[in-house]
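The complex appears here minus one protein chain, its other protein chains still in place.
Chain IDs A, B and C follow the sequence of writing; residue 1 opens each chain.
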Amino acid sequence: MFKNQMHLQFSSLSQNEAFARSVAGAFFSQLNPTLEQLTDVRTAVSEAVTNAIIHGYRNREGLVTLEGYINGSSAKFIIRDYGIGIEDVALARQPFYTSHPELERSGMGFTVMETFMDEVEVESSPGKGTAVTLEKTLRREAQ
Amino acid sequence: MFKNQMHLQFSSLSQNEAFARSVAGAFFSQLNPTLEQLTDVRTAVSEAVTNAIIHGYRNREGLVTLEGYINGSSAKFIIRDYGIGIEDVALARQPFYTSHPELERSGMGFTVMETFMDEVEVESSPGKGTAVTLEKTLRREAQ
Amino acid sequence: MQINATRKGQRIKAMLAGELDHHSAQYVREVLDSLIADPQIRELVLDMSNVEFMDSSGLGVILGRYRTLSARGGRLLLAGVPAPIDRIFRISGIYALVERA
Partner (left out) sequence: MQINATRKGQRIKAMLAGELDHHSAQYVREVLDSLIADPQIRELVLDMSNVEFMDSSGLGVILGRYRTLSARGGRLLLAGVPAPIDRIFRISGIYALVERA
């Protein structure tokens, strides 16, 4: 069974949103996904990384990590920040909930992640940071 | 002045040669390089990562790291392995020198790095590993 | 992101090209706001056919312009929406507010 892993750390700059989804996409490509599955992963990772940068660090400097694991036909990504954390994760995950409507955030980030990935797990401690785990398994016909 | 950095760690699998040069290319793209400059970086990083996998770890399992730094119009990449190291760096850097002619290695890896990058630095300790630093500065007309 | 726009009377058609994420959102917002700054403008058509990537940051940008236009009795239309972006529009329910051109 093919196994692979990677661990990326980068500055919390908005330029790195595109960089991070490219990295996730290049790593996930090793599973020969369909174009749709690839877009799912790129989009979900983009959401989590954007949240780390704008909510976790509020545009201050910090480091974001993106881990990737391939295990057979499954891929897992963990996006971590060491920023402000989330007080109420259940509330944060609700569709349309955003703490920053004034920044024209739609509040749909978590909903997009949930729609495009098989599993979304959020672990957060206020003042310490947030870890979002995204998983996707390719069904056999896709390989 | 634009500054950015990233730090990537991945398994020493040959699949990750393509992954690592994609990551380096995506990071370097933030400087808006020409296609030729982008290929230079992708190729040089591919050489150093391949060396880490086949020479540093001799295809055994290990972790390779790729660090990237952008500083104004300069990019620096450091590729590290924690493998066997190089006894005689000056000899290793000579064109056509290879310790593995039986694997059909050409011995041109370091020469390609030197041709395509502005600076190539090799630090190695036998038994501890190797770090290759690659630097490229974009001249003004390229931006 | 690149934005090319043409005006016909009270109608602006803007062709977006590139990746619409949080990083590019600020720029897109500014350009679109300047395009519809003239209160005569009643209709903004966003042609998305060359948008190669969009995440939920794009929703915020579109909804913001929709609000400006609907406040003056105008409307926003989406054209040429690529399939992956259409999925995001559908889960967000945005088609209840903006029409497809």
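Structure notes:
Here is the rule we use: a contact is a pair of C-beta atoms (placed from the backbone, for glycine too) under 8 Å apart; a residue touches a chain by one contact, two chains touch by 3 or more.
For clarity, every value in this text was computed on a predicted model and none was experimentally measured.
By the touch rule given at the top, the unshown chain touches B in the complete complex. Screening B:I54, B:A75 or B:A92 against the full complex identifies B:I54 as the residue touching the chain left out. Where chain B meets the chain that is not shown, the touching residues are 14-15, 17-18, 21, 36, 39, 42-43, 46-47, 50, 53-54, 103-106, 108-109, 111-112, 115-116.
What we mean here is this: only the chains that are shown with their structure count from here on.
With centres computed from CA atoms alone, A is the chain lying nearest the middle of all the protein shown.
In this assembly, B is the chain whose CA centroid lies farthest from the centroid of chain C.
The centroid of the Cα atoms in chain A and the matching centroid in chain B are 28 Å apart. Centre-to-centre separation between chain A and chain C, using Cα means, comes to 25 Å. Residues of chain B found to touch two or more other chains are absent. Looking at chain C, one finds that none of its residues touch two or more other chains.
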